[in-house]
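Note that this complex is displayed minus one protein chain, with the remaining chains in position.
Letters are used for the chains, namely A, B and C, taken in the order the chains are written, and counting of residues starts over at 1 for each.
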Amino acid sequence: MANLAVSVQEHDFDPGQLQEALLAGASEEGAVATFTGYVRVNNDDRGVSRMMMEHYPGMTEKSIESTLNEATQRWPLIAASVVHRIGELTPGERIVWVGVSSRHRGASFSACEYIMDYLKTNAPFWKKEIGPDGEHWVEARDTDTDRARRWAASE
Amino acid sequence: MANLAVSVQEHDFDPGQLQEALLAGASEEGAVATFTGYVRVNNDDRGVSRMMMEHYPGMTEKSIESTLNEATQRWPLIAASVVHRIGELTPGERIVWVGVSSRHRGASFSACEYIMDYLKTNAPFWKKEIGPDGEHWVEARDTDTDRARRWAASE
Amino acid sequence: MIRVLFFARIREQLDCASMELEWSDAVRHTEGVRAALIAQGDARWEAALLEDNIICAVNQQVVTAEIELSDGDEVAFFPPVTGG
Partner (left out) sequence: MIRVLFFARIREQLDCASMELEWSDAVRHTEGVRAALIAQGDARWEAALLEDNIICAVNQQVVTAEIELSDGDEVAFFPPVTGG
């Protein structure tokens, strides 16, 4: 059984420490793939001075756990972990971290990308950007939906 | 122009610090994908007590730089960095780190995997495993060649 | 009783994060809940809840077709997600 972990939290995280934690207790891994998402300074040419990340408590964790479980069905993973921040965030700050370990690199790369693609389209988070022109809810991107669909097509 | 860096070194590295260094001086990134390769404890069912990594000084750096340049031609990258260790390594130790930053995650994920695939098949490194049954040179894996060929097919 | 939750833009449009509907035959399925919510609100409720891309979740699972409910279920309405 792969080691799975999900954390939805207001406070920042340290990618290096998360990678150490991902490896703790296992010794068979040859590969770790990680992804870190940041608040962009200039999102779609609108200045963003800060961002509020809303979520659906309870469902968020369940949704991410379900994505991690699906990833372990598809690939031989040793461990997988997701950390996602909520609340107020400023440009340049870390929002999300995904880490996956496995014996060989193919599984880590694919599972890490799969988890991000499903998190983007399934986990109930919503971003509101607050900038000089006021605040607005970020619209979902069709490209995210298309990216998630690629995995269904390759099933 | 993307920020590119290559280091071939005997000493260990810190993935967290490397990720910080990758981001230094830029502010537009939304995405960082990284890969860390480790010495497996039990490689192909032979016990490995240590490993020697030989390389071709000069050509190694050129080969990795050329792979990074090709990656920046294919994807809109902000920065890309490779660290690869040489000399004696023991099981569980880090061997290689690849980090890529970009505005959107698709470019980071693809470029990180591309760089690893080309590094595995093109950069002049050779692993010798030393275990209870003596020492032997690791054979190149066909799956690595196949992985690298995927990128040529999608050109 | 059915507990109803609203998130993000929908929550702001309705100026409502959660409410409770008394358990009755009218709310035995998700479309009944939607109709009951529209009936008890003004035009904003109709506009928000009949939006094309609004997502409905029952007990924290997204549902894409009308499904039956039980007393005590949690129903949520929200826009497409934008995390990560």
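In the analysis below, contacts are C-beta pairs under 8 Å (C-beta built on N, C-alpha and C of every residue); 3 or more make two chains touch, one makes a residue touch a chain.
Remember, it's a predicted structure, so these values are computed and weren't measured experimentally.
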Absent chain's touching partners (shown only) are B
Mind pulling the chain B residues that touch the left-out chain?
37, 53-56, 58-59, 62-63, 84, 95-96, 116, 119-128, 137-141
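Heads up, the rule we're going with is that only the chains that are shown with their structure count from here on.
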Distance between the centres, which are taken as Cα means, of chain C and chain B, whole angstrom:
49
Inter-chain centre distance, chain A versus chain B - centres from mean C-alpha coordinates, in Å:
23
Shared interface positions of chain A, touching two or more other chains
37, 116
Would you pick out the residues of chain C that each touch at least 2 other chains?
none
